[in-house]
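Here the complex is missing a single protein chain, while all its other protein chains stay put.
Just so it is clear, A and B label the chains in written order, and each chain counts residues from 1 on its own.
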Amino acid sequence: MSYVIRSSRLAAFAACLLVVAAVVSACGGSSSKSSASSATTAGSTSATSTAAAATGTPKSGGSLTVLELGGYAGAWPTGLDPATNVNGAADQDQMNSIFGQLFQLSTGGHVTPDLATSATPEKGGTTWRIALRPGLKFSDGTPLDAAAVVSNWKRDLANPCTCKPILPPVKSITAPDSTTVLLSMAAPDGAFQNQLLVANLNWIASPTAIKSMGEQAFKLKPVGAGPFTVVSDTLSNTLALKKNPNYWESGRPYLDNLTFKATADDESALEALQSGGAQAYDGMATPSLVSTYKSHFTTTEQPATSPYDIQLNTAAPPFNNINAREAIYYATDAAVIDQKLFGNQFQVVQGFTAPGGLFYYPNVPGYPTYDLNKAKSIVKQLGGLNVNFFTLASPVNQNFMEALQTLWKEAGINTSIHLYSLAGLIQQFDTKKWQAALQTAGAWDPAAGVGLGFRFLSQSPFSGVHDPKLDALILGGQAQVDPTARDKTYQQAAQYIAKNADGPFLFPLASWNVAVHGVQGPGLTTVIPSVVVNTAPLWQDVSFTQ
Amino acid sequence: MSSTSAPLSAPLAARAGRAGRLAGSPTLSFIVRRLLAAIPVLFGVTFLSFVVMNSLPGDAAQELLGAQATPAEIHQLEIKLGLDKPFLTRYWDWLHQAVIGHLGHSLSSGQSVASILGSDLPVTFELVGFAFVISLALAVPLALVSARKPNGVADRLSMMFSMAGLSIAPYVLALVLVYVFAVKLNVLPAIGWVPPGQSVSQNIRYLILPAVSIGLGLLCFYTRLLRADLLGQMQGEDYVVTARAKGVRPWRVLTRHALRNSLFGLITVVALNLGTLLGFTVVIEDIFGIPGIGHELLQAIDNRDIPVIEGIVFVFAVIVVLLNLAADVLYSVLDPRIRYGRPTE
Partner (left out) sequence: MADLPSDLVVAGVAPAADEAAVAKAGGWWRGRLGVTVPAVMVAFIFGLCFIWPIIGPVPPPTGGNILNASLPAFSPGHFLGTDPVGNDEWSRLLYGGRASLEIALAVQAIGLILGGLIGAVAGYLGGWRDATIMRVLDVFIAFPGLVLAVAIAQGLGPSELHTIWALSFFSVPASARISRAATLQLREQTFMTAARLSGTSFPRMVLGHIAPNILPQLLTYALLGMGIIMILEGALSFVGLGVPPPAPSWGNMIAQGQSTISADPRYVFLPSAALFITVVSFNLLGEGLRARWVTQ
């Protein structure tokens, strides 16, 4: 039986073939990779849409399956009740579809009415008057009137949930008539309407349904007045919705069925889209996959609004010394990271506002820009600089941290990097001895969502800065009603941060919304800034095209 | 080296005789003793996981409220969830309810642990069961063909293939399968899950790739094991010699007798490999977006959702204990060459 090769030898031979194949594939893989690092679109601006924005006539009907990133937008472990959904800001797609919104952010970054028609500040911004659209009904037939809003808001604010907006102490919430809600606070808040945009106050649940179903059942199958109603809900896996026949806007929604599915990561989403398992993906955030996505689908870059920043703990060594902080500024070349890791797709910023959001200015006077020689000399003066640097674990953050580590090394700074889960992250801050953390700060409106206050206010346990002057600027920016005044105050805050070298800013990471050809919608194939992280498409206006 | 190894099987006739002595035999008291001994094991497992989960940083309240919560808010929620009580109190609270079947409620979603298990366990069972079915359905013919003509072409090919299949990591296989069948050929879905109640055909379609990812390794392992055992019987056992002397064709001996004996022994394989199987099932469920118990376990650990974890650990331990017991009992029926109890001094 001499012709029969021994199995072990054959296996060894097959193994060698594999090695050869590996080397060959290593060559083949290179061509697709180089396109990302040599992409020449320099610095995105808020209005650029890289999509072939479909402008076909909307077709009524059809079933759409939308993917959401597991662990973030694709996670709703505590159910979908606005008062208790701790993941509300991430789950905005699901919440908006079921409940609709009082106000929504539309194409171009304008706040437009949906279930409410206007929000007016009174008494210097300590009171806000919300006017509701008359004649609204929840999908169970009961009226969505001011009383329902009042009971919702009281319930929302009473529950421990970080999905609440950060407001000055609320004195009263009343309904002077059936379409007017008055909310009164102890101090002025100029950003209230913007703050609603990803807060649970924006979603109104049917009080009758909560009472009759009980809270436990309600959170699994909620009832609202939005364009869709719940058919079935498997927590953090699949949410199946169907058209609400009693939706207030006639002719909407276009879709008959809308299903949200969780996906493990951007790569799985790509595969699911390619195999026909879904038709849209909200929040694709891996820059190296963009060209692959673009070659198959309508991929629209959504302007980002939260820049990455490096938080420095000014209360503990080594960064209680302003020279050490400045060294970090001088050693950080944000532009080269943008270029090498992200193909120059993002806009380097110097403050906590970004091109996609409000109050953006590209240059902050007094900002210490990259200067390797200055960095080196400061480090030498200090006699060396060692940094413990940490952040939340994620593949993008992993690469980011490593890049910063090697950049800082050139200035003589020795960095050890750590990536933690959420609990580990909080533990680090609790020790008060942390040194540097990579985070994001700011939002579309710096007072909305979380970020600016959490990173820079003295009373925040996660802040590295304890400076009453900065507090006054940040809180003042929120309190003022006049947008021009707010703009000026936030500018001053950015300059103050730069002057004290409290922490350099890098660039915001945009995300992309993806749809197969033949699907269109605001926020999906057009550009809407994200309020905090992801853009929220207006699902009632999403449709297949003729 | 030992020369009295026990293959997976034993002559059927001899087995029947032994089975007849079952009632009142050592086997019955063996079963009872093992069941009683299982109780401290279950207690130990649940206590151990309680200890482990409580030693992790953070708790359910903190995970629920996220990075932006103030310590006051976290504390408020802790009281609401009963997390401020001392360690042993909380374990006792769970334990004395669990033994009567009340497994508590999830700290994240409020759903009862029983209902979570009730919806997740069948999904994982279906996935793993499907993997077993695929692997056995292919392992049996492969092993039979191999055993029929040892060292023949078919045998060597199947040995090579099974060696390769054993050596591939399930998660790598999953990536390759998705790339070929979902992305390139477009015949199977990449992620998702359709319950059988909705559509049996779709349910199977969505399960094929994940089941094959898990099943290929099992298939290869069983093929080699079955083949070895079949060969052992064909070359060693008296009843085979007798049958062949009587003129019964080898193929018939293989399929009618040897195979049946071998299959029994496979249960022992299942029982002993459950832990590793669960580990891979978790990764596969994650990759394919299947809402099963593995996925649930991972999420519950992230959320520090202790009642859910305890429930899953408890069920898993029960399954392992029962399967191990069944394997040992069946094995003893097949081959009582090892005595029970102390060696004679």
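The definition used in the following text is that contacts are C-beta pairs under 8 Å (C-beta built on N, C-alpha and C of every residue); 3 or more make two chains touch, one makes a residue touch a chain.
From a predicted model like this one, the values you see are computed outputs, not experimental measurements.
Asker: Of the residues B:I168, B:V194, B:I208 or B:V248, I need the one that contacts the missing chain.
Answerer: Only one of B:I168, B:V194, B:I208 or B:V248 touches the chain omitted from view, namely B:I168.
Asker: Among B:L95, B:L121, B:V145 or B:A228, single out the residue that touches the unshown chain.
Answerer: Of all options in B:L95, B:L121, B:V145 or B:A228, contact with the hidden chain holds for B:A228.
Asker: Check the options A:H110, A:K123, A:K154 or A:K340 and report the residue that touches the missing chain.
Answerer: A:K340
Asker: With the missing chain put back, one of A:M95, A:A278 or A:L407 would touch it. Which one?
Answerer: Candidates A:M95, A:A278 or A:L407; residue touching the omitted chain: A:L407.
Asker: Take the complete complex as the reference. Which residues in chain B touch the chain that isn't displayed?
Answerer: Those residues of chain B that touch the unshown chain are 1-8, 30, 33-34, 37-38, 40-42, 44-45, 48-49, 52-53, 55-57, 150-151, 156, 163-164, 166-172, 175, 179, 224-225, 228-229, 231-233, 235-236, 265, 268-269, 272-273, 275-276, 278-280, 282-283, 286, 294, 297-298, 301, 309, 312-313, 316-317, 320-321, 324, 327-328, 331-332, 335, 338-343, 345.
Asker: Identify the residues of chain A touching the omitted chain, counting contacts across the whole complex.
Answerer: 6-9, 11-12, 15, 18-19, 21-23, 25-34, 36-37, 265-267, 270-271, 286, 288-289, 291-292, 336-337, 340-341, 393, 395, 398-399, 402-403, 405-407, 409, 417-419, 421, 423-424
Rule of thumb we're sticking to: only the chains that are shown with their structure count from here on.
Asker: On a C-alpha centroid basis, what's the spacing between chain A and chain B, in Å?
Answerer: So the centroids are 40 Å from each other.
Asker: For chain A, which residues are in contact with chain B within the complex?
Answerer: Going by the criterion above, the answer is residues 1, 4, 7, 10-11, 14, 70, 75, 77-79, 86, 160-162, 216, 219-220, 234-238, 261-264, 268, 271-272, 274-277, 421-427, 450, 454, 461-462.
Asker: Which stretch or stretches of chain B touch chain A in the complex?
Answerer: 56-58, 62-71, 73-74, 76-77, 80, 108-111, 119, 151, 153, 156, 159-160, 163-164, 178-179, 182-183, 186, 188-193, 286-287, 289, 291, 295, 299, 302-304
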